[in-house]
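Only a single protein chain was left out; the remaining protein chains are all shown in position.
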Amino acid sequence: MNELLNMGEHQTFIWLSYGITFLVIVALGIASWRRHVRLKTLIANLKAKKKEEQK
Amino acid sequence: MISALKTILSYELKLAWRQGSTGGMAVAFFLVTVALFPLGVGPEAKTLASIGGGVIWVAALLAALLSLERLIHSDLEDGFLDQLALSPWPLELVIFAKALGHWLVTGLPLVLATPLLGVMMQMQAHSIEVMFYSMLVGTPALSFIGSLGSGLTAMVKKGGLLIALLILPLYIPTLIFGVSAIDAASFNGDPVPHLMILAALSIGAVALTPFASAAAIRLALE
Partner (left out) sequence: MHKYANPARFNRLANAILPWSFGVMAIAFAYGLYQALVASPPDYQQGETVRIMYIHVPSAWMSLAVYMVLASASFVSLVWRHPLADIAAKASAPVGATFTALALFTGSLWGKPMWGTYWEWDARMTSVLILLFLYFGYMALWRSIDDQQKAAKAAAILAIVGVINVPIIKFSVEWWNTIHQPASVMRMGGPTIDGSMLIPLFTMFIAFHAYFITLLLWRMKAELNERKIQIMKENEVLGQ
């Protein structure tokens, strides 16, 4: 494991760039996904409400 | 067509004159901004001469930018644009005239002030001469590209900062060629190709931006 993580003298740069890049990519991905899910349930609820009102 | 141009231009010029001359304020802003640099960087003649062209061009960009916020917005507020839109003149022509008016009122005074600033920045006579031409050829691009920013932000209540964000990146080519002509002159190069490209940028802006600005202003008028 240690051998795997060891990237030589410039390892800080390598790990920092990979770390921040994937942090940002994952964060943006989760944010987009959550907004999508939130709005999907919101509109489903609204539609169900409307149907009930029409009954 | 010509009469439309004349009408709008004379309106712009009168308005500028009555409002205590935007051009005068732009020039004052231009002078103050450039005068800050020796105070910030130090009075050493060599340093000032080497940064002079760049500083004066950047100050000109900012001076043009600051006067743009009101270009379309005020006409929209007082209903003048609605009237113009109802007139038989195409909106593109109206915008062309307004941008030309902006250049005459703001751009031209800046151009005329550059030799003075060049002397203050300890630049050589030849560089100052080329700088004058580069400003003369380049500032129309600033007014016309600026009219686009002004049109896009016409619907926004406080559009000043937004205009800067939209327009400054588009000003970069003008800045680069404007300054590179001066640099060429200071290092005994030939400034003419730089000035030609700068002129091409201005002609392109004059020919194309009225269409984009008019499209943007139609949105605001809807």
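Residue numbering begins at 1 within each chain, and the chains themselves are lettered A and B in the order written.
In this text, a contact is a pair of C-beta atoms (placed from the backbone, for glycine too) under 8 Å apart; a residue touches a chain by one contact, two chains touch by 3 or more.
Fair warning: this is a prediction, and the values are worked out from it, not measured in the lab.
Asks: Out of B:T106, B:S180 or B:S202, which is the one that touches the chain we can't see?
Replies: B:S180
Asks: Tell me where the left-out chain touches chain B, residue by residue.
Replies: 148, 152-153, 155-156, 159, 162, 165-166, 168-170, 172-173, 176-177, 180, 183-184, 197, 201, 208-209, 212, 215-216, 219-220, 222
Asks: Give me the chain A residues in contact with the hidden chain, please.
Replies: Contact residues on chain A toward the absent chain are 4, 7-11, 13-14, 16-18, 20-21, 24-25, 28-29, 32-33, 35-36, 38-40, 42-43, 46, 50.
Note that only the chains that are shown with their structure count from here on.
Asks: Between chain A and chain B, what is the separation of their C-alpha centroids in Å?
Replies: For chain A versus chain B, the centre distance works out to 44 Å.
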